[in-house]
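With one protein chain withheld, the remaining protein chains of the complex are depicted in position.
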Amino acid sequence: MIARDLFLRLKGSFSSVIQRADLPSDQRLFVFVEPAALKNICYHIFRVFDARYVISIGADDRPYSGKFLVAHNFAFDADHLLFSVLAYLPPEKPEVESISEVVPAASWAEREMRDLVGIEPVGHRYLKRLVLPDAWPEGVHPLRKDMAWNEVPEGLDNSREFMFDDPPEGCAVVPFGPFHPTLDEPAHFRLYVEGEMVRGCEYRGFMVHRGIEKLAESVLGYDDIPMLAERICGICGCVHNVAYAQAVESAAAISPPPRAEYIRSIMLELERLHSHLLWVGLACHIIGFDTLFMHSFRIREPIMRIAEKISGNRKTYSLCVIGGVRWDISSELKGELRHVLDGLEKEWKPVVSAVTGDKNVQARTRGIGVANRQLVKEVGAVGPVARAAGVDIDCRRDHPYAAYGRVEFDVITEQGCDVWSRLLVRMKEVFQSARIIRQCLDKMEEGPLQAAITEELPPGRMGLASVEAPRGESHHFVITGENNRPRRWRVRAPTYQNLQAVPMMIKDQRIADMTISLGSIDPCFSCTDRLETIEVRSGTVRLWTQEELLQAARSKKPGNSGE
Amino acid sequence: MLNKIKEAIVCLRPGRVTLPYPAQAEPVPENFRGVPRWDGEKCIGCAGCANNCSARAILVLDPCQELRILQYIGSRCTYCGRCAEVCPEKAIVMSNEFEMATAEASDLQQRLDIFMSTCQRCGRCFKGAAVLEGLKMSGYRSDEVGSGRWVYRSRALLEGDAVVDDIPIELD
Amino acid sequence: MLESLCAQMFGRSLWVYHANSGGCNGCDIEVLNVLTPYYDVERFGIKLVGSPRHADAMLCQGPALRATADALRRAYDAMPAPKLVFAIGSCACGGGMWYDSYAVLGPVGKVIPVNFYVPGCPPRPEAIIYGVAVAVGLVDKKAAPVRFKQAEFPIPLYHPDRLHGEGELVIYESPKGV
Partner (left out) sequence: MANVAAGLLNVLMVLLVAPLFQGIQRKITARIQARQGPPIWQPYFDLLKLLGKEDIEAGTVPAMQRFAAYLSLAAVLTVAFLVPMGTAVPGALVGDAILLIYLLTLMGICNLLAGLAAGSAYSLVGISREMMSMVVLEPLFAIAVIVGALHAHSLRLEIVLNGSAYSGTGVPWSGIVMLGLMLLSFQAFVQRVPFDISEAETELMEGPLMEYSGPKLALFKYAQMAKLVVYSALFIGLFIPWGETLHPPLALLLFWLKSLALVLLVAVVAATHARYRIDQAVRYFAAMMIASLGALVLAAYGY
């Protein structure tokens, strides 16, 4: 009923501009509106209804409807609703009013849309290229349907240097990356430093683009894409694997059998366990505490082993196909898994109590990398970053999927907003994950692993799925298509939003804290950069000052759409 | 100070856990997905594995009606196990081999020359068990074995020329 | 004498630098894993170093992307000779799933010379150790190409020139009703 209520409320204010609404279920709502009204409606949803911004998507829909499509996704966490506002844009002039003024978190997504699909966000305050390189010729947009996945446009000049902004006065520039011992993946930060203090930074990321979405839209089939999705990220791969499958399932109204759902939950939690232990280890490595790094990897090892026994690989489980899972958990493995969990809890408890009492670790993490509630709301940060700021969101509870609706667990929150709180959140979530797995093992019933799919999936349907990755919400948006593959598949990894908070987190802190602050969001550049572009550079992170944030939050109503 | 001592005790408790590998190897889990191995006798050359390979690591070359060459480019295989899963004859098994380190990438390749007896139609049909595994291409294929490339052709193209060189994707 | 001793020590004290040129992280954390208690490659003298100048071997993960190829080449050039390059994982060895995507140049071998390939997605820590063991000569490689023929074929192989020829040419018919 929530979806219907919300739609009626929206209709009350905007009845004249709403063209159509789809309510495929109680947890999903798609509203098609006039493009001119988008900004106003988004403002209303974000500020008045207090929704959480998820992502904006641009799609080239010309071969099907003759138009471009733009979508802004929001989540109503308390009401278990994922909500998408869509508008069709004319093919000859794909322009849409930017919403980044009212929803700061949309800044990156709109710039990405401009680069890749060529939809111009009019009125965006910082229209520097985000994902495409400076060398990329104007007017070539790789995500348009008339570009092939392996096509390299003419006029590409690889030798051109990045166009960095000028550093502020009196600041030296310290490059950080692309290869740096604390960065597992390439990413490049230019830190503006005054002595030891960081005064700002410019981020040139998107170096891990491998063309994933484009491959999915043009080469692979529905059942191959889960394997591709899994390799978006080596740590939270299973999350993308499940999220993609669920997005397609929600679009095509397929419901996987219960046993498959339990197995999905179990594997997702196993992944969370290994990811959190890994993170604690890496965070300790960053602050020079190698012993704890070694021990959390030691404690993590049995989890990798049991995952290998279940799925055949330590990390890439290759778990899902559309409508179910590929691997079963036999009763022997169940027992073994329980045993592993017991051992894990027994070993992890003393570590947690030792670390929480450790003044030395606290000295390096308390009050560092602060992301408060307001910043979290403005940039749409998710996962432990949000929960460490006291924002009580968790997709497993808010948008139940797989078997999470059938198990009990606590959502861990902390109030400190700093690296220390994030450390605590992750350390405690380990126990919750173990708890979830135990319940799943108990409740799992016999049954088939895959739903029978008897006919091809209907094209043109839309599906949304949010899955709680160890780093936060992973959001997948799918439009089903012809030829056994989706028309458009958009992945928003949690780091995509969390990374936008980093410049604020490291501002006016010491260089030494930069690495742990960045590390504390558990950055996963390969997730964030999954897109389909060639080298991508010179995305500057817009530094939102506190005043600007406040101003944006309180700003008067945005310009009327009629103006 | 006390805390540090406590930590040291926590650290010392588990003792030494280092495994003796490579001097002595632990058994590999049964369903570990190692290198896929083709049973050349069983293979019927339907190329379902190639059609469902997300890394496009299995190339198909049809030099003539009676011969089909399957070339497995092991260096980019992602060991997802889909080929073994979709194979109608169960001619592919995910073996337990993982010690594949080598100085030559060509050591990782497997090649299968399959004798294709002809049926009334093209004799190269693969119909997956599930709808979503369906055919992306049928008939003759000529992937570029030399350069390791998988040549994508849409159905529309296949209906025109049977054998085509590298033709850029036509969007449909 | 000293020189030969120094050369001998190369295999017993391999300092590695890990460079992810655009992979998914999976191989990265398996590489980290081989440093940790269960696998502990430090017992072979292998140590992770932060600067390519200190390194003897580079562990490459991920395909060579257009965006990172330059950085990869620079890191390789910064290493003092003698140096080894290990391609770890399917992306580094063969380009992975995205080998022909326009964002990707291909396997790292296209940018820098690769000495050893360790396939896997990601390779198990044991497989990585095995790769190093092969490199330093502790064990022999097991991988070998496989070729299987169901029958000997007397049929002349198809050649594009003959496509429109006559005589012994095999006739190609376009499949109908696909």
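Letters A, B and C mark the chains as written, and numbering starts fresh at 1 in each.
By our rule, a residue touches a chain if its C-beta (ideal position, glycine included) is under 8 Å from a C-beta of that chain, and two chains touch if they have at least 3 such contacts.
Fair warning: this is a prediction, and the values are worked out from it, not measured in the lab.
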- Query: Out of all the chains shown, which come into contact with the hidden one?
  - Reply: A, B, C
- Query: Of the residues listed, A:M294, A:A389, A:V467 or A:A493, which one is in contact with the missing chain?
  - Reply: A:M294
- Note on the structure: Those residues of subunit B that touch the unshown chain are 4, 7-8, 11-12, 14-18
- Query: In the complete complex, which positions of subunit A touch the hidden chain?
  - Reply: 173-175, 180-182, 195-196, 284-291, 294-295, 298, 358, 360-361, 363-364, 510-515
- Query: Please identify, in ascending order, the residues of subunit C that touch the omitted chain?
  - Reply: 2-3, 5-7, 9-10, 12-13, 15, 36-38, 40, 42-45, 47, 49-51, 53-54, 56, 78-82
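Simple rule for what comes next: only the chains that are shown with their structure count from here on.
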- Message: With contacts counted as defined, which of the two, A-B or B-C, has more C-beta pairs across the interface?
- Response: B-C
- Between subunit A and subunit B, what is the separation of their C-alpha centroids in Å? 30
- Item | Chain centre separation in whole Å, for subunit C relative to subunit B (CA means) | 17
- Can you tell me which residues of subunit C touch two or more of the remaining chains? 37-38, 96-97, 100, 121, 124
- Task: Would you give the residues of subunit B that are in contact with at least 2 other chains, written as numbers and ranges?
- Result: 17, 54-56, 78-80, 155
- Query: How about subunit B: which of its residues touch subunit A in the complex?
  - Reply: 3-4, 6-7, 10-11, 14, 17, 29-33, 51-56, 78-82, 85, 94, 130-134, 136, 152, 154-155, 168-169, 171-172
- Complex interface listing, subunit C residues touching subunit B: 37-40, 43, 90-91, 93-97, 99-100, 107, 109, 114-121, 123-124, 126-127, 129-131, 133-135, 138-139, 141-151, 153, 155-158, 160, 163, 170, 172-176, 178
- Okay, in this complex, where on subunit A does subunit B touch? 63, 145-146, 148-151, 218-225, 227-228, 231, 291, 295, 298, 305, 308-309, 311-313, 316, 318, 321-322, 326-327, 347, 350-351, 354, 357-360, 450, 453-457, 482-484
